[in-house]
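To start, I am sharing the structure in question, which I have written as structure tokens.
Here the complex is missing one protein chain, while the rest keep their positions.
For clarity, chains are labelled A and B in written order, and residue numbers in each chain start from 1.
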Amino acid sequence: MAILEASEIVKRFGPVTALSGAGLQVEPTTIHGLIGPNGSGKSTLLHVIAGRTLPDGGRVVLDGADITRAKPAQRARAGMSIKFQLARVYHEQTVADNLLLALQVRDGIPSLVLSRTRRRHQERVRRLLDDFGLTHVRDHPAGELAHGEQQWLEIAMAMATEPKLLLLDEPTGGMNRHERERTGELIRAAATTCAVVIVEHDLDFIRDLCDRITVLHQGTLVASGTPVEIERDERVAEVYLTRV
Amino acid sequence: MQRVLTPAWWLADGGRRVGAIALVAGIVIAGPLLDGAGESFWMMALTRALILGVLAVATNVAWGVTGIFTLGQAVFFGVGAYVVGLLATREDVVALESLAGAALGAGLLCGLVVGAFLFFGRRRVGMLYVGLVTLALSYALERLASVWGEIGAGNGITGIPLPTLLGTEIEPGISFFWVAVVTLLVVLGLAWAVMRSQFGMVMRAIRDDDERAEFLGYRRPIVQLVVFAATGGVGALAGGLYALEEGFVSPTFLGVSLSTQVLIYVLLGGRDSLVGPLVGVLLLEVGGQRVQEELPTEWPIIVGAVLLLVILFLPNGLTQLGRRRRRAAAPRPETAAEVSGGDPRGE
Partner (left out) sequence: MSPETIRTIFDVASLTSILVLLVLGMAVIVGMMQVFNLCQGELVLLGAVVAYVAHEWLGSVLLGILVAPFAVAAFGAVLERTVIRRFYANAAGALLATFAVGFLIRAIVLARMSSQGEPVPAPIDGTVGIGGADVSAWRLVIIVVVVLAVAATYLSLTRTAIGLRVRATLDDVELAAASGISTRRMFTGTYAFGAALAGLAGAMIVPLQALYPSLGFDNLVPMFLSVMVGGLGTLHGPLLGAVALGVPTALLPTWIDSVLSQVLVIFAAIVFMRLRPGGLVNRDI
């Protein structure tokens, strides 16, 4: 059974139709690439899935539960995590505190006021720091981190609560080759426990990393399949050729 | 908590911790000293300042820490004052415990109602909307109170007697000073604990990027509502004490002028700083008294000019002076071994 099923999604912005019946089906513990030329609607579809915008039609189902109109916090509590396109971490708080913020989300307000769960999350913070190579900066304000490190911190925050689905919006934007490779490793490690959806421009990165790829064009689904199938698909080639 | 006992903890952050403790200790000692010297005028000025300090500290928790841009905090202050004034003069309630509880409860209730209206619902409201609505409420309620005959209209409520505490009558002067100091210390202690708690992290997260916090799974409206109601309750408590101290309530207690005055305390002293707002209050209400005697017309101009300069050049307030730039102060170590010594800023 699919962990995420977005079907027949329609989204209009005034006179512009961004999505007309696009969909996405993601299996558990797979890495799913969502690609398409500029204006194809891939970012809008991601935002609909994440709950940043509400669709005008269609359904989004996460692990059997309809979340089409759920608020972002409800989606997060249902097991969905997102890393935004531009890293959005809390610059003034330390790296460790950023992770603690992600971890303590389900703790009640009284125990947060009394700081009763900090110790309980300590071990998990340490492991995340270790897994994401951030131990050496754990007590630094996140704003001081290099661009790549901030992106990794945000992925670590998204992974903190062991989500069922991780949404990544252009995770390698502005990264050098070395950082891209490292990001790929981190995503692969994440995919051992949850499904991952990646929106990316960098097709080489997607091809090597993804188990499945969905291609959008002008707000509709063009093709969905394994990277090999997608490479051979004529309609996909057409979409990308007409762009040039 | 063991670190609290080491000298390093006290001297961290440019000695600001020591400064804060010294300030609070100075306030506590100042009352009896002024009383002993027969300076009852100054002791009363200090008492008033401390009560306004309670309001300022609460406002800072809502605005400076959580980012709820409340421009009408006087609403709570005024509601607390009216509740206490009415209970004391019409219902003959004299016990400070009951009066303070009623003020706190009324403020909490107002905060819950206004906060539910502001923060819940599918359409999220911008920070500026919150600012405008709270300002407009302050404006509207002052006008309403000034024509509402039942609560004394423009004259407000006068002749509020001094309350009793645990059955004994509170004397004017030093004993009311102690009431104000204890209230302030309790509020400061609570604010200190909350600001450095895990909940404090959530409050700042919502201030700095509320959308990110929601996508992490935090229910923003609930956090904002809790903070707004709690700080509203404390604001109302301050208003209630002020009414008892002055012996009267006037519609201006609700108004825009006091609302913006609180804004000035917080801006001058420093947002997201525990004692910053208190510094602002003391500078204006006690330090200012002195200058005002010499230069009654120039004083507001001095306040305005200093305020503008602070906003332009010290956006985090006067208590920012002396705080080292963190970026410069903490060079990034290259290896994990170098930081194994532990958190340099303390736990």
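Everything that follows uses one rule, which is that contacts are C-beta pairs under 8 Å (C-beta built on N, C-alpha and C of every residue); 3 or more make two chains touch, one makes a residue touch a chain.
This structure is a prediction, so every number in the text was calculated from the model and none was measured.
K.L.:
Of the chains you can see, which ones touch the chain that is left out?
P.N.:
B
K.L.:
Check the options B:260, B:292 or B:320 and report the residue that touches the missing chain.
P.N.:
B:260
K.L.:
Pick out which of B:21, B:37, B:113 or B:144 touches the chain that's been left out of the picture.
P.N.:
Answering carefully, the residue with contact to the hidden chain is B:144.
K.L.:
Using the document's definition of touch, tell me which of B:32, B:101, B:121 or B:189 contacts the absent chain.
P.N.:
If we include the chain that is not displayed, B:121 is the one touching it.
K.L.:
Which chain B residues would touch the chain omitted from the figure, given the whole complex?
P.N.:
69, 117-118, 121, 123, 125-129, 131-133, 135-137, 139-141, 143-144, 146-147, 256, 260, 263-264, 267, 297-298, 300-301, 303-305, 307-308, 311-312, 315
In this section, only the chains that are shown with their structure count from here on.
K.L.:
Give, as an integer number of Å, the spacing between the C-alpha centres of chain B and chain A.
P.N.:
Going by mean C-alpha positions, chain A sits 41 Å from chain B.
K.L.:
Quick check on the complex: what are the chain B residues that touch chain A?
P.N.:
Residues in contact with chain A: 193-194, 196-199, 201-202, 204-205, 208-209, 211-220, 222-223, 226, 326-327, 330, 332-336, 338-339, 343-345.
K.L.:
Which residues of chain A touch chain B once you look at their complex with the stated criterion?
P.N.:
Where chain A meets chain B, its residues are 50, 71-73, 76-77, 81-82, 84, 88-93, 97, 100-102, 104-107, 109, 111-115, 117-118, 135-141, 144, 157, 161.
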